[in-house]
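Complex shown without one protein chain; remaining protein chains in place.
We call the chains A, B and C, going by the order they appear; numbering starts again at 1 in every chain.
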Amino acid sequence: MSSIGVLFRIVTFGESHGVAIGVVVDGVPAGVAVSEEDVRRELNRRRFCHIPVLNPRCEDEEFQILSGIKDGFTEGTPIAIVIWNKRAISDYYQELWMKPRPNHADLAWYLKFGRFYDHRGGGRSSGRETAARIAAGAIAKAVLRQTIGVEVSSHLVELGGVSISRDDYTFEDVVKAWEKPLPMIDDEAVKGAVDLLIKTATEGDSVGGIGEVLTTEVPPGLGEPVFDKLKADLAKAVFSIGTVVGVEFGLGFRLARMRGSEANDQIVLRGGRPRLETNRVGGLLGGMSVGEPIRFRVAFKPTPSIRKPQRTVDLSKMEETTIVFKGRYDVSTAPKALVAAEAMTAIVLVDHAMRAGLIPRVVKK
Amino acid sequence: MSSIGVLFRIVTFGESHGVAIGVVVDGVPAGVAVSEEDVRRELNRRRFCHIPVLNPRCEDEEFQILSGIKDGFTEGTPIAIVIWNKRAISDYYQELWMKPRPNHADLAWYLKFGRFYDHRGGGRSSGRETAARIAAGAIAKAVLRQTIGVEVSSHLVELGGVSISRDDYTFEDVVKAWEKPLPMIDDEAVKGAVDLLIKTATEGDSVGGIGEVLTTEVPPGLGEPVFDKLKADLAKAVFSIGTVVGVEFGLGFRLARMRGSEANDQIVLRGGRPRLETNRVGGLLGGMSVGEPIRFRVAFKPTPSIRKPQRTVDLSKMEETTIVFKGRYDVSTAPKALVAAEAMTAIVLVDHAMRAGLIPRVVKK
Amino acid sequence: MSSIGVLFRIVTFGESHGVAIGVVVDGVPAGVAVSEEDVRRELNRRRFCHIPVLNPRCEDEEFQILSGIKDGFTEGTPIAIVIWNKRAISDYYQELWMKPRPNHADLAWYLKFGRFYDHRGGGRSSGRETAARIAAGAIAKAVLRQTIGVEVSSHLVELGGVSISRDDYTFEDVVKAWEKPLPMIDDEAVKGAVDLLIKTATEGDSVGGIGEVLTTEVPPGLGEPVFDKLKADLAKAVFSIGTVVGVEFGLGFRLARMRGSEANDQIVLRGGRPRLETNRVGGLLGGMSVGEPIRFRVAFKPTPSIRKPQRTVDLSKMEETTIVFKGRYDVSTAPKALVAAEAMTAIVLVDHAMRAGLIPRVVKK
Partner (left out) sequence: MSSIGVLFRIVTFGESHGVAIGVVVDGVPAGVAVSEEDVRRELNRRRFCHIPVLNPRCEDEEFQILSGIKDGFTEGTPIAIVIWNKRAISDYYQELWMKPRPNHADLAWYLKFGRFYDHRGGGRSSGRETAARIAAGAIAKAVLRQTIGVEVSSHLVELGGVSISRDDYTFEDVVKAWEKPLPMIDDEAVKGAVDLLIKTATEGDSVGGIGEVLTTEVPPGLGEPVFDKLKADLAKAVFSIGTVVGVEFGLGFRLARMRGSEANDQIVLRGGRPRLETNRVGGLLGGMSVGEPIRFRVAFKPTPSIRKPQRTVDLSKMEETTIVFKGRYDVSTAPKALVAAEAMTAIVLVDHAMRAGLIPRVVKK
């Protein structure tokens, strides 16, 4: 289904080459200041027009807020946002009809929906769908900021194998990384990654990457035992992004190789409250927030569509064939998907803060 | 909340040192053959009594099926299973009152529920809660087997840093690994891991591990775009287990370092249907099953409770203190948690097969 | 929240005097033929322009389908429909600011959302919101017709106290009643009711009514024990319409005054299957369908807004005051609300038919 969340819930709609995509955000508390500019700013973060191989089309998003906001404040009613599609060029998709691209959602959609799949631009499985999530994320971020004072950001720790070289960054470092061509905290990594992207594009190939989502300190109590743990709902939300193949909290897989005496974050008294001395665990215990920043890493697979010949099956004839993708493609979807992961994080945090009773239904009376 | 699932839904209840734990399985199709023996067999898989450091208490589970089964077949009504708690020794928990164990859920529970937290044995945050999931998983496995013919298994690929050395195992190899002391496909790894567990216990420390859950071929169409992708719901279900800190599908984080041309599974025609030649992606495209086995890895952190002095805060006095855990503990929770991960996988697969219309409400008329 | 349904789910959005209202229909099976004309036809049924006191404004609805339909067939993805608002005259609402109209949702909204309530035209509590439900109902009706072959209709049995005089009508009689000025099966009642509406409007007053929703034979098995009974979900869906104050299935309150021997529908063999001889119960037993038509009645309260002076409290000053509504109003909302009740019925039936496994995810391959 196309909806997620319990008290703060979004539903997205729209196909890549259809009339529009969009989102309805339900359960928004009343009295939160939200502007079109908030939405536009987040949508712009996924454009990366300065690196053309990441976004060959590079168009402005034209969107419209249809409901739920009066005089600059949320009304407590659903906010519907439509993002119009434009100038979609579907021609080169004609020859891909019934020929699923390897590693792409195409195959799953053909097997599930048959000839009703709108394969143009990947239809509903397109990364474009995440623009609707990001618009909703802008609302979620406004709610978080104006209620529990939490900020969410993200950065790339690795792109196509080019890694950042430092481990000692702060939340502010990460926020500032967005002023660079790529959101990496380390200038050398940025340069290496940009070069790699251009080189890879020249070769008609693609790369994946690893991102990290971080928050400022999250008040204790978010997350519900036992199934709706915050880590469980964050993981679900982030894994619902097409390109995500792995999620780890804190040191993640590295924790699995440590002993308890190495892994355990000692609990100390700081500022009059219990704190984790090291926060190796990523800010969640028992799946719930404990007043620490939350931190998790996300693995993005390389873009499936490449300009090299690939083997597939023509499902209309049930015979093997070869395809070469000729449409516009992003040499890596990791940067855009990272923005989507950040948006999903904000959405889940609002939902859980509401469930924990930390966000009132009306923010200012 | 303590429930998960849409059409096939479980709710668990119970505290570690309370009267009982248990589960209600709702949405079970009618006409599935289920016996007490099915439940007992799965519960036994998590006992590991032959490796005492993994289960110092080693007791039989006494359980009772209260409803939903008539003459050996499910009725289509909720199946309630109670697992009685017995001989819980809560004494050594008295001195831990208000002193959260580092890396344990204790801190989160104290911060969220205050003095109402039943900290004895970890209360509801105890790994014991997963026994209820495993009982439900036994029902789910019977449903899968008798409807869409899917089997689920799992194994450890790494325990305390001791890894298996082969990569070319089959589903059957994995199933057979459960006849060994530890479910690892590689005898040398088993020996190394058992030795390590004993040594670690001697030192009063603990270790984590990495498991892998696998299925036989899953029919296409499980998983709902865009938020209820099968990978998203599997990740949520598995991350809802306390000790899990990472999940990756197929090659996971390794995919993030590959190029598209290396990562993409070519689509080939085998047995008259499209197949993934390599299944590096773990059996899901667009988050949906495509007729391939599903495969994902899970990182388990080391057991928080260790016999070494650890720093914490006495929340009743808000002052720093040191604790040494004196109760019984499992030197690694990874093996038990792996069985729980397998159970959660079966539960999610039934739910999604029902949502996809692949399991009728009445299995045999 | 603004969403309803489990597998077939709608979310509505929009305020009466905002940019637009609309709906996203999620969980639609693929392969159902749906056209704009289907939606327009249902939207027109609630216009009643030929009786101006029922719809003083009488405008065409301008709507747009944004997603989910390709080449005339549903894709299995969310269908978003936007209905644009136009020429809303909000002037006369200025003097009603903070002065809730008696019997209107105004008071509840002011108490819950304070100054963030968009009171113009009743904002989101307006009957206009039901247009979005009716658009979704058009989709639901297409699904029902093309899968389980069920039709849904409705009629008024009473308007402002003017009742139909017959009890022996068929489903076809009810369908044909929609060709009359008011959907009543009895010409005399139509005339009496129209006269009454005009007279009541002259007096600046309003009237309520009682409608009945009927279906053709519904296949057995819709409805889930014990809480998601079909009658429970139908009642919820219909009571979610603002003006509804009562619902009764079959003979309803009259059954409560009968003895078992009078009330019980004898079970007889007709056409090779068990049938209810009399269907006094309205087609549901144990809250589930049994192969009979479903029938229930709905009580609509009179329109709250009238042209007579009414007492209220100015919430900005917390003092008593008197208001006279000067805006356009419908002398009875019952006819429009009846169309909404019919739409909600279709929506619930699709959801339950999907839950019962009677509607595949792809209707035609």
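As a convention for this text, contacts are C-beta pairs under 8 Å (C-beta built on N, C-alpha and C of every residue); 3 or more make two chains touch, one makes a residue touch a chain.
These numbers come from a predicted model, not from an experiment.
For the options A:Leu7, A:Ala33, A:Val175 or A:Ile198, the residue in contact with the chain missing from this view is A:Leu7. Across the entire complex, the residue among C:Pro181, C:Pro220, C:Gly327 or C:Pro360 in touch with the chain not shown is C:Pro220. Take chain B: the residues that touch the chain left off the picture are 1-3, 7, 9, 11-15, 18-22, 24, 26-27, 30-31, 64-68, 70, 73-80, 82, 112-118, 123-124, 361-362, 365.
Of the residues in chain C, those that touch the hidden partner chain are 1-4, 12, 100, 102-109, 111-112, 124-125, 129, 158, 160-161, 200, 205-210, 220-221, 223-229, 231-233, 235-237, 239-240, 242, 244-253, 255-269, 272-274, 277, 281-282, 284-291, 299-306, 308, 310-313, 315, 318-320, 334, 356.
By the touch rule set out above, chain A reaches the unshown chain at residues 6-7, 77, 221, 225, 355-357, 360-361.
Everything below uses one rule, namely that only the chains that are shown with their structure count from here on.
Computed from the mean C-alpha positions, the centre of chain B lies at a distance of 46 Å from the centre of chain C. Our note on geometry: chain A versus chain C, Cα centroid distance of 38 Å, whole angstroms.
Listed for chain A are residues 1-3, 12, 112, 124, each touching two or more other chains.
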